[in-house]
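Just one protein chain is left out here, and the rest sit where they should.
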Amino acid sequence: MITEELLKGMMKSQNPGWKTAITKVEHNHLSTRGYSQEDLIENYSFPEMVYLLLQGKIPSEKQKKMFEAVLVSFCDHGVTPPSTQSARLMASAGSSVNACIAGGILAFGKNHAGAIEISMKMLQRGIQLQKNYGKSTDEIKDEVLTYFENGNMKVPGFGHRYHKKDPRAAKLIEVAKKLDCFNEHCELAMNIENSLYNEKGIKMNIDGANSAILSDMGFDWKMGCGIFIIGRVPGLLAHVNEEMALEKPFRKVFDMNGL
Amino acid sequence: MITEELLKGMMKSQNPGWKTAITKVEHNHLSTRGYSQEDLIENYSFPEMVYLLLQGKIPSEKQKKMFEAVLVSFCDHGVTPPSTQSARLMASAGSSVNACIAGGILAFGKNHAGAIEISMKMLQRGIQLQKNYGKSTDEIKDEVLTYFENGNMKVPGFGHRYHKKDPRAAKLIEVAKKLDCFNEHCELAMNIENSLYNEKGIKMNIDGANSAILSDMGFDWKMGCGIFIIGRVPGLLAHVNEEMALEKPFRKVFDMNGL
Amino acid sequence: MITEELLKGMMKSQNPGWKTAITKVEHNHLSTRGYSQEDLIENYSFPEMVYLLLQGKIPSEKQKKMFEAVLVSFCDHGVTPPSTQSARLMASAGSSVNACIAGGILAFGKNHAGAIEISMKMLQRGIQLQKNYGKSTDEIKDEVLTYFENGNMKVPGFGHRYHKKDPRAAKLIEVAKKLDCFNEHCELAMNIENSLYNEKGIKMNIDGANSAILSDMGFDWKMGCGIFIIGRVPGLLAHVNEEMALEKPFRKVFDMNGL
Partner (left out) sequence: MITEELLKGMMKSQNPGWKTAITKVEHNHLSTRGYSQEDLIENYSFPEMVYLLLQGKIPSEKQKKMFEAVLVSFCDHGVTPPSTQSARLMASAGSSVNACIAGGILAFGKNHAGAIEISMKMLQRGIQLQKNYGKSTDEIKDEVLTYFENGNMKVPGFGHRYHKKDPRAAKLIEVAKKLDCFNEHCELAMNIENSLYNEKGIKMNIDGANSAILSDMGFDWKMGCGIFIIGRVPGLLAHVNEEMALEKPFRKVFDMNGL
C-alpha cells in the first residue's frame, strides 16, 4: 500500500538536488543565513551582506571596514588588464552588458586574478606548517622563497607589470594595521617582501596584500578569485558603459600592419 | 623626409584604441575619476566607489545609504533563479570559480535580470513624456498599462514567480522615503502598482522597486542589469562555494525518469 | 486516499522541465531524430549530423556539400576579429580552454557574427513580402536599400573592414550555383550587391553570401549566429592553442604609451 511516508520518500528522491543553507525562500519571505532580507536591506551595509553570505556571520565593525577597503582596492586598473580589454572588445562587437561582464570575468585566469588564490594558498599553508611544526616566520619565509626559486617561478603576490611599487599594497597594509587586521599571514607576507626587496628590488602587489589580509580575516584561499570578482565587476561595468557610449561600434582597436 | 610630427601621427594611428576617462594608470600611481586610489581605499566605502565609477562623482550620505540598500537587496534568492542553478551545475561539472560566476551571469537574460532595464526604460520614458507634454502621472500610468495590455505583455517590475508580495520591494520603497530618494519615478511606479493591485492583485517586485529608485538616483536604464550583477555576484559566489564544498561532484541534480 | 493516478500526476509535476525531441536517452541506447547514434557515427558525415540536429532530417548530397562549404568558410580570419583577440587574451591570462572559447563566442555581438542574423532576416522578410504581394525582386531590393539608407545604416552582409572584395563571398556564390543551392534569397542578395557596387563600390561579404545560401537551404534566421559559431569554434581553438604554446604568459599585447 502507498503510505504518505513512502510517497514523501519518493518525492524527495525526485528532487534531490536543489538545497541550500544560504537563503531560505518561502512565500512572501526571504531569509539569508538566518537574517530576514528586510532587516538586511534596512540595517546592513553591502560589505556586511557579502561577508554574511560568504562567512555565515556579520563581521565586526573593524572587519567590515577592512573588507570594504579590500573590495575598493580591487575596483579598477584602467584599460591595461586583459579582462577589461576583453569586456570592451565585446562591447564594441555589440554584445549585451551581461555578456561583456561575463566575458571580462573569463579572463581572470591563473596569471591574472587567479594569482590571488595561489598567493593565499601559499600564505595559509605556510602558517599551517608554522603551527604544526613550531617553525619561525623566518624559517617559513625561507622555505617559501626556496620553493619558488627552485621551480623558477615568480612568487605570487609580488611584483607588478606596471608598477615598481604598487601604491595599493602599502595603503592596504597600513589600513590593516590601523584596523587590527594585521596578523600572522600579513606578517609572513611582509617578511617575504623584505627578502624579495633586499635581494631583487621586488615589492608586494595588491594581490599579495589582499591575500594576506583576507587570510587573516579567515577566508579560505578558494574564495580569493571570487572576492576579486566582486570587487572588479563595477570597474568592468564602467568600462563597458564607456565603450558603448563613447566609441565607434566595431572599431579596429589595433592597427594590423596597415590592414 | 620623416619629421617628428609625421612620426607622432603614425604612432597614434598604431594605438588608437585604449583610452579611458575612468582610471589613469601611471608608474606607481593610480587615480580613478580624479581621486587617488590610496585615498579611496582609506576613506571611502564600497558603494561610494561603485557610484564614483558609474556616475563620476561621490554620492551624498543619503544616496550612499540608498545605493547600499539596493545592492544588498539584489544579493540572493536561494536556488530558484536560473542563474544560480546554472552556476551550481557548472561547479558540479568541475569548472573554475570564475567560469561558474561568468556562467551564472550569462543567465541574466531579458526575462530574468534583464527585466530591470525594461522596467527602468519604461519609467524613464514615462517621466520624459510627462515633462515634454505636461501630462499627469495618472495619464502616464494609463498609457503605460495600455501599452503592455495591448501587447499582451506583463508589466516589467511587477509580479513574481514565487511571491504574491515580494518582501524586498515594500522595504526598499520604505527606505527610499526615509532617505529622500523617493521621487517622480518612484511615484509613477507606485501609481502603476495601485492600478495593477486593484485590478489583478499584482504587486511591485524587487526589480520594479529598484528600477524606480535607481532612476530617481539618476542612473540610465542601460546600467540596470549591470547594477543587478554587482549586487548578485556575491550570492553566486556563495552558491558556487557551497556546491563545491558540500555536494558530490557531477551529481545528477534531477532524476531523469529513472535513468 | 492516495491513488496511483494522483501519484503519477504528482510525480509528473515534480519533473516538468526536461523533455526534448532531439535525442532520446535510454539505458545503453541513444537515438537522435530517430537515428541510432551508432548508425550516425558509422555512416554519416559531421555536416549531415549537424543538419539533422538543426533541421530534423538528413540533407541531400548537394545540400550536404553546400552546408560543408558554408562551415568551412566561417573557420578563421586570423587575429583581426574581436572574438579571436578576446580568446587569446584569456589564454594569455591563464584561463582554461573551454573558458577561452566561451569568451571568444561572447564577442559575437550584433556588430560581428550577429550581423548574419540581421542579414538573413532582411532576405527572408524580403522574399516573404515578394510572395505575399507579388512584387518583383527589383522592387524588394529597392525597398530594402531605401530602408537602410533612411535609417542611415549599413546594409548587413555587405562591405568588409579589411577587404574591398571578400574572397569568400564570390566563391560561396559560385559553389551555390554549381550545387543548385542558388535560389530566390541568393538572387535577392546578388541584386542588392549589384546596386551597392554600382552606386558605392560595396561588395557582398561572407555574411551576406552565407545568409542568402542558408536562407535558400531553409534555415530560419534565428539559427544564423549559431551556425557561424559551429564554423568558427575550430578557428578559436587553433588560436587559443597557438597562444598557449608559443607566447609568453600574461604578456602585454599592446604598448600602453610606454607603461
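Letters A, B and C name the chains as they come in the text, with residue numbers starting at 1 for each one.
One rule holds in what follows: contacts are C-beta pairs under 8 Å (C-beta built on N, C-alpha and C of every residue); 3 or more make two chains touch, one makes a residue touch a chain.
Computed from a predicted model, the values in this text were never measured in an experiment.
Visitor: Based on the whole complex, identify which of B:30, B:79, B:123 or B:202 touches the chain you can't see.
Guide: B:79
Visitor: Can you say which of B:108, B:182 or B:219 touches the chain missing from this structure?
Guide: From the options B:108, B:182 or B:219, the contact with the absent chain belongs to B:108.
Visitor: Which residue numbers on subunit B touch the omitted chain?
Guide: Here the touching residues of subunit B are 2-4, 7, 10-11, 14-15, 79-80, 82-83, 85-86, 89-96, 99-100, 102-103, 106-112, 114, 161-162, 249-250, 252-254, 256, 259.
Visitor: If the hidden chain were put back, which residues of subunit C would touch it?
Guide: 13-25, 27-30, 32, 36-38, 40-42, 44-47, 49-50, 53-54, 68-69, 71-73, 75-80, 85, 88, 96-99, 101-103, 105-106, 108-109, 113-114, 162-168, 171-172, 174-175, 222-223, 225-227, 229-231, 233-235, 237-242, 244, 251-255
Visitor: Which parts of subunit A are in contact with the chain that was left out?
Guide: 15, 17-18, 25-27, 95-96, 98-99, 102, 106, 254-257, 259
In this text, only the chains that are shown with their structure count from here on.
Visitor: Mind checking subunit B against subunit C and telling me if their interface is mostly the same residue numbers on each side, over half, or mostly different?
Guide: Over half shared, hence same.
Visitor: Can you tell me the C-alpha superposition angle of subunit A onto subunit B, nearest 5°?
Guide: 180
Visitor: Suppose each chain is reduced to the average of its Cα coordinates; what separation in Å results between subunit A and subunit C?
Guide: That pair's centroid distance is 37 Å.
Visitor: Can you check how far apart subunit A and subunit B are, centre to centre, with Cα atoms defining each centre and the answer in Å?
Guide: Measuring from centre to centre gives 21 Å for this pair.
Visitor: Round to the nearest whole Å and give the separation of the Cα centres of subunit B and subunit C.
Guide: 31
Visitor: If a residue has to touch 2 or more other chains to count, which residues of subunit C qualify?
Guide: 15, 95-96, 99, 102, 106, 254, 256, 259
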